[in-house]
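Omission of a single protein chain aside, the complex is shown with its protein chains in their original locations.
Chain lettering (A and B) follows the sequence in which the chains are written, and residue indices restart at 1 in each chain.
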Amino acid sequence: MATERSAVEARDVTKIFGHGPDAVRALDNVSIRIRENEFFTLLGPSGCGKTTLLRLIAGLELPTEGEILLEGERVGHLPPNRRLVNTVFQSYALFPHMTVRQNIAFGLEMRGVDRATIGPTVAEMLQLVQLSGYENRRPSQLSGGQQQRVALARALANHPKVLLLDEPLSALDLKLRQGMREELKNLQQKTGITFVFVTHDQEEALTMSDRIAVMDRGQIQQLGDPHEIYEQPVNRFVADFIGDTNFIRARVSSLSNGQARCRSGSGLEFDCSAIGSARAGGEVTLALRPEKIRLGKAERSAGAGKVVHATYVGTDTNYVVELGDASQLDVRVQNALDGHARFRVGDLVAIDVPAGAARMLVD
Amino acid sequence: MADVAIRRRAQRRLDLRYQPGFSTLAILCLVMLYAPIIVLIVFSFNDNRSVSVWTEFSSDWYVAAFRNEEIRAAAWISLKLAGIATVVSTVIATAAALATTRTRAYRGITAAYLVINQPLVVPEIVTAIATLSFFALLRSEAGIYFGFGNLVLAHTVFCILFAYMPIRARLEDMDLTLEQAAADLYATPWQTFRRITLPLLVPGIAAGAMLAFIVSFDDVIITVFVAGPGETTLPIYIYGAIRRGITPEINAISTVVLAVSVLFVTLFYFISRR
Partner (left out) sequence: MSQSAGISLELADAGRAGATEILAEQEKLLRRRRWLLLSPALVAIGVFGIFPLFIIVIYSFLTPGEYAGVNWTFSTDAYVQFLFERDIFDEATLIFNSDYLEIYLRSFLLAVYSTVAALIFGFPAAYFMATRPPETRNLWVFLFTLPFWTNLLIRTYSMLIIIRDEGIVNMVLLWLGVIDRPLVILYTDFAVALGLLYSYLPFMVLPIYASLEKVDFRLVEAGYDLYASRFRVLRRIIVPLAKPGIVAGCILVFIPALGAFITPMLLGGGKNLMIGNLISLQFGGSRNWPFGSAAALILMAFVMIALMFYVRTTTRERRHLHG
């Protein structure tokens, strides 16, 4: 792995904006390697540094410390117009005084590509984004979705090795967004270009990416494929940011062979993999996804939970179950085949957590 | 009919932003602003010499004014002066706007603003006598005398501000990411400026040029003090004529000058709307 050349690499990159006490540390010692032909997503809440990292790759900002490498070459000193990456901006940034055709051709013109080649390339790009026939329109005459596709075509026309996308779908409405997700994924697979995609929408990240880097406050919290990120969050932030999670304080009752048995204050027992710092008798935080908890009708009230809330959401019902020590659990259970919820408010339920369902988190 | 009016008044009362009497005052204001000018224009077409008794329509005064050698010479000087001052001041203002807009505050930017805004903070009479003194000093002590150039320099200086403002406004409205996108698409800084920034800036520059022209064409005070012999501009001519006595030719020539201003302001508005 170490000898394989990455499409994009960031090494110990730090970016500080401003000076003195008001300085903002947008990126804090970040290192990542993005592989060729990969759909790589930077995911996180606003202000986490994902857009800053993208702009460092594009060359629109320079790192305060550390280095950016493209295909193994240091590019820190190169301005954006000398890097072979292209960007799809969040606001599309289409040149309002040029036609669609002129916009798409712009990068090619700037690089001095032969005029005879430009025409066919533009036509090819328009076909790729399904906008053939729109050559002579102006950006102001296009809908949001069409503008976005022109922005895409404009960037792709230059056959970059890496395409950077800065929250390109955030301005679109839901239906369009879902359609574009598919289109973008297909485009990436068809062209084989490395996509670096920035978003704050976890559903987007999970559906489109080969790998995701979850970021918060200038640091990478976790890097992995969507399955890993969802099933095996390493810390509270990732567990919380992706999907819904229950956080349970528990005490380690026994520890052997990397497996731990923990007991929560409400009397529930959990079998899970132990993290390195776990000690017998020590307190840990467990993350438990609502859909991994099994509920059954309780015969007696001892050790049972009570359903205090039920919200119907179509395929499932979200329950809030109150436990013996007044703590609550979010549980999601698929509804019965006739569509009705399995439990009602006030029901006593027995709670079963399968082995491995809970994850021990790094504090 | 009555209840239509009542309903309309009720509708107006319901309008949250209605304030009693404001519309009346506003219209009154507008009337006040235009009434004297309209009187002037109307009476410039009056047949007799009086400026308050209307006899019949006549364009005699315009003909007389047009035939007047002095007026023609003055008009030419005004146009020449305004033309040169506009071109020079617009170029300078464009450069200044590029340097002071869309950057974070840097050392000296406040000072630069103060300098550029000088015509607004210094009353024109003070600028006029200061400029006069400066040129007189240059001439007497250093023998430097630019002739007509003195007037051009004085005009250029106060025109810079008026050309600057629309250009700056246009630049601030411009989407910063457009230039980033150009760089992302391999344009060098010069190409970015030439292909993206400048074309988008042109309406602002044109608007600035319009304003600069009007301000130079209409200037009185500074021109009166700085102009030398043979440099009578149209406003100076009118000023002298008024002091000599009110004649209908003044009305005619004033209307023409007004028309020129109106023309350029209208052009300005059209350009700004784009």
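By our rule, a contact is a pair of C-beta atoms (placed from the backbone, for glycine too) under 8 Å apart; a residue touches a chain by one contact, two chains touch by 3 or more.
Remember, it's a predicted structure, so these values are computed and weren't measured experimentally.
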Touch with the omitted chain, as defined above, among B:A75, B:I116 or B:I271: B:I116
Of the residues B:I6, B:V63, B:L198 or B:I246, which one touches the chain left out of the display? B:I246
Of B:I160, B:A227 or B:I271, which sits in contact with the chain we cannot see? B:I160
Residue positions on chain A contacting the omitted chain are 59-67, 74, 76-82
Residue-wise, where is chain B in contact with the chain that is not depicted? 16-23, 25-30, 32-37, 39-40, 43, 50-53, 91-93, 95-96, 98-100, 103, 106, 112, 115-116, 118-127, 129-134, 136-137, 140, 153-154, 156-158, 160, 164, 176, 179-180, 183, 188-189, 192, 211, 214, 218, 220-221, 225, 235, 238-239, 242, 246, 250-251, 254, 257-258, 261-262, 264-266, 269, 273
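Just so we're on the same page, only the chains that are shown with their structure count from here on.
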Contact set on chain A toward chain B in their complex: 58-60, 79-82, 85-87, 89, 91, 93, 95-97, 106-107, 110-111, 154-155, 158
Give the list of chain B residues in touch with chain A in this complex. 175, 177-178, 180-188, 191, 195-196, 199-200
